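For this depiction, one protein chain was excluded, whereas all remaining protein chains were kept in their positions.
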């Protein structure tokens, strides 16, 4: 694909705007690095967020009337590409929690005009944070077996039940929740998707401590919590369609998000050379480790090339592709193996939990390795992904459900 | 376990008998090597077979009246152990086809006195060769779905159908066949196990050519073939019990047989050094190959140690242990991986089919590698073994059958 | 599948249709059963030349179409699916590449049009022992007047029996193991002192070992730089590796299709075996492996067309990842088919055997994993 003059002029306008609007003090940071490690930059960040939001670039492909910029996906990609050399970043998807990445895109398809008008701008500006109440303690991968229920009270639903893995529930203003509205219907047929404010006395959250330490996840309890009827997303008892679409958006955001390089991450071969040493010919002295490191790097490269290939095949159009199911497991395997290799490379320095006997990088590697174990569990487990490939892509019979 | 005086005296008597009866010309040979490569030794072999048979040592643990020697399993092991230093071997199990290893032991449990009297001596002497008609073209691992049928004709059954993988059918005198005797019963309930002579006009065999070339396997066709009622092994319609026991004997004989070293087999590290070369420190120069070779050798050793451990646990008593299911897959994986490594080591010399450009050992390795692919298919496939472990040993639900 | 140009799509579709009709796996079986020594059917070969595939990487000035390596890969993939045997890879890709990259004007004019027409079959003779080790080249080229004499032995030479022209890696200086001191020579295969012996491989193609007994070779036979030919050799080999990747991709893709079909039709225990989750997941893993390997294969071919700086890495990645997948796929082809897969009557064995020969050619997985790491500096 060769660039047209129009493309080039758009790119130039983006470049110009970024040059005059991105606060240089934030260059090379990320949202997390900024707020967690450098509170002094908070006002720069807030000003940057405001300018992005005003431009509609928090969610650039959304319509202008809902706080977006009405751009095409290739145009949105140009913004991303032009941010890179400046070390610029878009903090809004993070600030909006599950808003920009998942609830918003789904609302654009399933929402009423009233819902779009009331909710989308807050997401696109990064001012309203959203969480998702999907999983339940006894449901796991079998989302459809959920038992949180919503009782019809005329103009609103009364919601009772418990959700788990509600990321950021303790700091969110709104929640999209999957609830059972018809207990007599077949499993997937009696479910609805409702939106409700978190600031109610009858909503409680409890942070979950993970094997890796503190986490953004919560348990969330609804005891007679209230959701307006106007905030039913999609049709009554048709929540399963809504959630399937929403999870496709989740997988897609994971596929790209998981692949972003961490700030200043040292390449594994360099790390290995530092910890393990090399032979006279410059090759790693631990050949067994080296062979497995090569495997992992090749798998990583193959994954990257596949992401690029799928993009090229879609000719620049972002399409929710069936191949996304392959990428989730591939990305997870590469990342988890990489984390294991990192631990192995660090050896006795790769087993630390806290304290001065270990470098901060070493401790961070351990925590990330542990946290990374979740990647093959959430958002469609490793097993569920394979079920999906077998059934939806290869056309083999369903193996998880009878009848 | 320390040896008693009685043990020692038995061992000495075995040693003495072997010293005066084993033809030294056969030392270090095997049945296959002898008959295939050195026909001149045929009369020595026949004389050795006769002496062994007279002694009852063709099937030493069988009762004397059926051609065995009435020995215990530890005593039988002593004979084996004493044969080793002399390079002696017992050709009878090979000569009897499936007789000594499978049909015989099953007949000892399920057979009538009349059957035992008529059939066992011929097996134990190595004079009657047996084959087994079990698998059918459309059954595969699902043995119970067989369709060969036996019609009751008063004093005999009339048998019609096709069997496949009947090893040695073209050179056997008798066959043990699994046939459907009650088509109206549930799959496993209408099956019987019958014995029938192969020398009938209505039994035809056709050798099967494998991916590795010629093979001992045949397709066997029964067109109104006849089996006497007196040769029904076990009860009518209870063939499934018989076959289950017979297959346990099969697995057991495979587990030990697969592990016997081939004549003069070069250890893989030596082979690798010869084809691949070494570095200055004596380690293989291809470190990637070396790491995988180590893995395979460790897996091999772990398997050998497990076989020894199971024997020790059974305190010398040969018991058909549930752990046999583990050993089949373990042995198969080790052997198949080893064959792959051998090919990889030989490189361009490991891809030959025939002709002078390759050494006979190289060509043999290719054929063995190909033939060895069957090891994870027959005698309970890799998948079936895992089903058995999951269900019978771990107590997980059955996954292959509904209802 | 890479995003293709219209021309590439047409050629791929044409190759798919032609192979299915004119050179399906049944044709390969017939060729094998006939015991054809050269390992291919002349009429298959001439049909390919007529279709223009022999000239895909040859510039138009020398009678080719210069469509590039990705296009060549599309054809090889379709032929790989059908195990179509021919010298297309050895001559049309490797041989042609050596001439295009290293030939003098005279050499190009003498040979490239003939390769494009299919009347000449050029092949590379590089390996000397059981394992691929280009820097280990030991075959001697000793000065003799204004020319050389070649002495030594080559093995595993693709289409070594049918070849009309040989590209021979020889040592003009230094010692085996050193990349310096290697020179390529282009000589007619019927030169006195060239002795060819067939290697009867399990994939039934026409490989040969070739003994060079003091073969007289003029100075004009040097292909590329004297003593400094390793770079050219490696570049030619990389083109071969990428091409083999495409062949292997086709081999694996067909093996997958056969397996998937079997999973959907074969019944055991009252249901199609693809309904057993363990097999369903295995199929999903094989599908994923194939998609990942495909990306590597296509990236390597594309890199050759783009003359990308990481071409060598991508060619090793392609051969290694594709090798890894084909290894798994070919074994599962047999395993999932069970007994029928073990019989010679069924085609599965052909794919398994072919897979291992392709694996051994131009560097196996271990070779390319090591090379990949060295190229990345560790």
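As written, the chain order gives the labels A, B and C, with residue 1 at the start of each chain.
One rule holds in what follows: a contact is a pair of C-beta atoms (placed from the backbone, for glycine too) under 8 Å apart; a residue touches a chain by one contact, two chains touch by 3 or more.
Bear in mind that the values here come from a model prediction, so they are computed numbers and not experimental data.
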| item | value |
| --- | --- |
| From A:189, A:288 or A:313, residue that would touch the chain that is not displayed | A:288 |
| For chain C, residues in touch with the removed chain | 276-278, 280-281 |
| Interface with the undisplayed chain - residues on chain A | 135, 137, 140-142, 145, 164-165, 208-211, 213, 275-276, 286-289, 340, 343-344, 346-358, 366, 370, 373-374, 376-378, 381-383, 386, 399-402 |
| Residues of chain B in contact with the chain not shown | 269, 272-273, 278, 282-284, 290-291, 293-295, 297-299, 301-303, 305-306, 308-309, 312-313, 315, 323, 326, 329-330, 383, 385-387, 389-391, 393-400 |
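Just so it is clear, only the chains that are shown with their structure count from here on.
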| item | value |
| --- | --- |
| Separation of mean Cα positions, chain C and chain B [Å, integer] | 41 |
| Chain centre separation in whole Å, for chain C relative to chain A (CA means) | 43 |
| In chain A, residues with contacts to at least two other chains | 290-291 |
| Residues of chain C engaged with two or more neighbouring chains | 271, 276-277, 369-370 |
